[in-house]
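Missing here: one protein chain of the complex. Every other protein chain is in place.
Then we have chain A:
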Amino acid sequence: MNIGAADLEALWLTLRLAAVTTLLLLVIGVPLAWKLSHWQSRWRHGVEVLITLPLVLPPTVLGFYLLLLFSPNHASGQWLAGVWGEPLVFSFTGLVIASVIYSLPFMVQPLLASFSQNGKRLTRAAAALGMPPHAALLKVLLPASRPAIVSACALTFAHTLGEFGVVLMIGGAIPGETQVVSIALYQHVEALEYGAAHRLALVLLVVTTALLLLARWLGRAVSEAQREERFMGVPG
């Protein structure tokens, strides 16, 4: 298969963006979900809605507000550019920040569900064996939540791969800086280059499918078949 240098660059950029976003979200998402699962305040619902918002909000709306926030024409954008050293709009850093917000629910929701289901029981059991709360999180709750963590990472990664609306709004299509695969694909179609569009689309399809399969395999919990094998001697 023959993929152009520009498209390869777009692919590499997209993978980098997805990887950085997933990593950042893992670091943010675990403590956030842990805190939320414990938090008994009326503000909890508000915060949960806020986190879920990117799930239902049209990406262009999110992108529009971020564009305003990052814009050097506004005080906020000037301040951010001052802190970071360069304008965030139309930059890779800007894309990362946008992706983190955009994919936040895909990381936090599975973790929150898993923590809420097992968290209380397991942290109580850990505390009743003398384990302090941080040890209960790291050594008990995280290993028990492995399937949820793997699937949260896979969803976040895949979701960031397919990002389009937000990127269009705040990133534009600067090759090597902000031109991700979905944008490159769109541009090929616009230019009636169906061959190149086909190749990119196929790559994205294959990568995403492989990723989800890998996640299923990594995140597999102990299955019913294994139980059966152990107790009945029937190979699962």
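Convention: contacts are C-beta pairs under 8 Å (C-beta built on N, C-alpha and C of every residue); 3 or more make two chains touch, one makes a residue touch a chain; residues count from 1.
One rule holds for everything that comes next: contacts and distances are computed from a predicted model.
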Open item on the list: Considering only the chain that is not displayed, what protein name does its UniProt record carry among "Molybdate transport system ATP-binding protein", "Basic membrane protein A", "ABC-type quaternary amine transporter" or "Na(+)/H(+) antiporter subunit C"?
Closed with: "Molybdate transport system ATP-binding protein"
TODO: For the chain that's not shown, point to the residue among A:V47, A:V96, A:A135 or A:A173 touching it.
DONE: A:A135
- [ ] Decide which residue listed in A:R16, A:H38 or A:R146 touches the omitted chain of the complex.
- [x] A:R146
Task: Touch list for chain A against the chain that is not drawn - done: 118, 121-122, 124-133, 135, 139-140, 143-146, 221-222, 226-227, 230-231
